[in-house]
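Below is one structure. I have some questions about it.
Every protein chain but one is kept in place in this view of the complex.
Take a look at chain A:
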Amino acid sequence: MSRNLAKLPSNDEVSVTVLVSVGQHPVTGRLRRADQDARALEMAMGLSDAEPRVIYAGPLNDSIEPALRGYLGMGVSELKVLRQSEQNDIVPALSAFLNATPSSVILCGSRAELGESSGLVPYQLADALGYTLVANVAVIEKVAASQAVVLQALPRGQRRRIEVALPAILAVDSASPVARQSAYAKATRGFINCVVSDTEEKDATNEWHYAPARKRPKRLKIIKATSARDRFKAAAAKAEGAGGQVLTSVTAEEGAAAILKVLKEEGVLKT
């Protein structure tokens, strides 16, 4: 648990910023703190005794405010808002703000629960700021002045230890520790501080190119199991790429040819 992580000595303090969004409950769709963003804040609060900076970019109204207060209820006293109109792209606002007031560790959820939910914000932001990005972070093991050690979540509970140079953006995975309870009194007393208000309509979606979704070829799933035990084994077993091959030290052309061959075999590429 990151909560029990040894706190850093104060001379080694790094500035931590958490980017949060508005989430929605999967069953009822009621607005709430977003699960992964709350986990990111939980992680940040375990990093040092200093309070992390919490930033939200997006629209602000009476139905959104209680959801944002969910983060304040976790024990931070202030939430900074970069107010944007509904359709604005939040990346320019975030990158401008973070450029002006940099932070060495920026934590955020991997994917928003509302809106396009493309999961691209961390990537676009890392690109705009020129920071390193680590996706699917499960645990932050150590943060020092210029470097952090994190565990990245891989499928089936596997973890990969990564050393990353700071500043970096760490996108938190759902495999990270659950966020602490949000306390009502802290939530109502915390401050929502609007630091930027850009309500000019700059509908980002105007520039988008829309295309009908293409039907993707579906991999046939042949269930051979006859008993519950077999089905369980099939579900739990590590998907070994049977018949695959590992190509090392081949030329780009040879590699590409091998990939094309597989794609044709699988029926992904026709002709």
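Observations, loosely collected:
Note that in this section a contact is a pair of C-beta atoms (placed from the backbone, for glycine too) under 8 Å apart; a residue touches a chain by one contact, two chains touch by 3 or more; residues count from 1.
To be clear about the criterion, contacts and distances are computed from a predicted model.
Going by its UniProt record, the hidden chain of the complex is named "Succinate dehydrogenase/fumarate reductase iron-sulfur subunit" among "Amino acid/amide ABC transporter membrane protein 2 (HAAT family)", "Imidazole glycerol phosphate synthase subunit HisH", "Succinate dehydrogenase/fumarate reductase iron-sulfur subunit" or "Diguanylate cyclase/phosphodiesterase".
Of the listed residues A:Ala185, A:Ala211 or A:Ala252, the one in contact with the hidden chain in the full complex is A:Ala185. Looking at A:Val16, A:Ala34, A:Ile55 or A:Met74, the residue that reaches the missing chain in the full complex is A:Met74. Although one chain is not drawn, the whole complex shows that of A:Val27, A:Leu220, A:Ala235 or A:Ala252 it is A:Val27 that touches it. In the full complex, chain A touches the hidden chain at residues 25, 27-28, 30, 32, 73-75, 180-186, 188-189.
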